[in-house]
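These notes are about the structure you will find just below.
Note that one protein chain of the assembly has been removed; the remaining protein chains are unaltered in position.
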């Protein structure tokens, strides 16, 4: 009977910290989000030297408290999970773990506490608290479109990579160290800054030949941004369309029928009977 | 009878300042737009120190006159409205109010007169004077598409936010205060400047590791701009389609007629019976 | 008979300089393009002070020759045109005229010769010489799409304008003259530089509040570029589709039928009889 009591406690804890169906579950999630936000804010503020000089001790004290709370939460999650290991190695399990480690590390390596910023990833839990199934659906449409266009985008990025290596090397030969192009890696960095139209201006071509080459790179970068945009647009349009066809064939259980389909495209059975 | 006269005066005022059907109404609107433009121009010029030194008194005199006129107009709008309160708390009512307040505030707080620039919002009334129903239609198509893609864009912006917080913190650890990355908030600011491909160059990575991370951020920013673009394109295509294809042929049930079609393009039957 | 001879001369000149059907016409056009390119190059090189010091006289001599040739060509065009006035006030007629005026102006106002760069517009004639009907078709598809999206783009630009005026004024209040935001017009200029993701960095926010506002503007600019892109994509897709339906109704002469239309959508007559 002892085990049964412990089991019911465990199940209750699970319901509170893993689900958002009950009132206490929702209160817990809201509180958690608030503390996460506060914690991220404290880490950010601590990095500002003026504030750190004044309120450094307060910041470090708050961090210890937040870490204590998160450690307690982490242990409860591991304890209440039906399968503790599968939680610990899930995405959220790893994020929860990484969100408490830096404080302990900072006792050994000063500065490590800034890694606490990874706590911002915990905000992803927000999707659940607001029961944002709508948001999750949209996110799935987005990620499906991105996944579908992954191969094309890889081909595209490969081409971009080869372009920046060659352009960077040419600029190194043309401009030389005098104008900031001190090495091929740095020139490749410049090529990326230019092709992506970021254009810091920390390194900029100064010779006429360099400026001509740079002009070509800029116009190329201005033009080829059309490629990923076109890819994602097309995939998104398809992914959207596909998200309206949730029919499943009653015979072979094939999913993903086109909206105008009357018969299953896999086995020929009549749909929607 | 007194009330009736006052009522008819009120209605006449209403027709002049709220509508653009009558000649006097259109003259009033054109005059109003002209004065708004002039007023915005005066505020802008007053902020230029050279001109302010020379013509400061003239500018302030003009502002007082403009504010007087706008105050009179505002009172007339409130007076002539059938439901004064609903006007006062409508979008245009609030803008009209905010367009006169700064002058009075500037008597107490010097500098507040620059808030007069909010008068630029009053230009939105221009849509009505030119009877630009066509413009308004197009604006509605646009805003419908933007509203429909709001959830997806929120998901997207959330992802962007988490990326810039993490990248900013990493850069703070990598580069440090020596190269301008003096705090996490400032590094996040740099991450936004880079990811959006703005690239001021006021802060720029100087260490090899920082430049490698920056390269990743730039290529990411260059690529993910495809996402909102794709979202809006798809929604706009749908929104466009919806505003043109509602008719169904009564004979063959073909959909997708052009807005100027009188007969079905498939079977020749008369539409809209 | 005198008139007839002069008429036939005039017609022959017309065929050479206005058309590209005959060999002599094509030779003339090729030569003309070559001289235009040379002339643009000379104007560009003259502006480089080092070269100007050395070869200034040569450049000015060449310009006189080019202008002489273009003047002769212009007079021949006017002479050989069946309707001289309609040529003179056509787009190409005005460009041809503006391409010779600056040299004469430069005798009165030194520096005016740089306006000769307008000759670059004459290169538009290149489309004809290569008989690039394909190019012209594509150009028409493009310009039709742009024209169709003009209203939407005007609405969009109006919104952008109001945003930059308000953001610029806010930044002027927040940052002030200390960091380069010396006046509202200059701050509006900064807002445009930022919103369009150009980001020179000649003016950049330095206060925390200013950087927060700038971050919002950047993310906004990063996002709203999706709007014109979406507009043009949709219009281009439609314009492309429409360019495959060149049928005209035999009964009511309506154009622009959809590709799958069997009957005129305006009067119900059978198409393609």
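In order of appearance the chains are A, B and C, and numbering begins at 1 in each one.
Just so we're on the same page, a residue touches a chain if its C-beta (ideal position, glycine included) is under 8 Å from a C-beta of that chain, and two chains touch if they have at least 3 such contacts.
Just so it is clear, the structure is predicted and the values come from calculations on it, not from any experiment.
Student: Of C:9, C:75, C:94 or C:157, which sits in contact with the chain we cannot see?
Tutor: C:157
Student: Which one touches the absent chain: A:22, A:50 or A:154?
Tutor: A:154
Student: Touching the missing chain, which residues of chain A?
Tutor: Answer for chain A: residues 151-152, 154-156, 162, 165-166, 169, 172-173, 177, 182-185, 188, 194, 197-201, 204, 208, 211-212, 214-215, 218-219, 221-223, 225-227, 229-231, 233-234, 237-238, 256-258, 260-270 touch the chain left out.
Student: Touching residues of chain B against the unshown chain: what are they?
Tutor: Residue positions of chain B that touch the missing chain: 197-201, 229, 233.
Student: Spell out, residue by residue, where the missing chain touches chain C.
Tutor: These residues of chain C touch the chain that is not shown: 40, 43-44, 47-49, 111, 114-115, 117-118, 120-121, 123-124, 134-135, 138-139, 141-142, 145-146, 153, 157, 160, 185-186, 189, 192-193, 195-202, 221, 225, 228-229, 231-233, 235-237, 240.
Here, only the chains that are shown with their structure count from here on.
Student: Max contacts between which two chains?
Tutor: Going pair by pair, the biggest contact count turns up for B-C.
Student: Name the most central chain, where centre means the mean of Cα atoms.
Tutor: Going by the distance between chain centres and the overall C-alpha centre, it is B.
Student: With over half of the numbers shared counting as same, classify the chain A/chain B interface as same or different.
Tutor: Both copies touch with mostly different residues.
Student: Could you state the distance in Å from the CA-based centre of chain A to that of chain C?
Tutor: Between these chains, centre-to-centre, one finds 43 Å.
Student: Taking the mean of the C-alpha atoms as each chain's centre, how many Å separate chain A from chain B?
Tutor: 30
Student: Which residues belonging to chain C are in contact with no fewer than two other chains?
Tutor: Residue numbers touching two or more other chains: 197-201, 229, 233.
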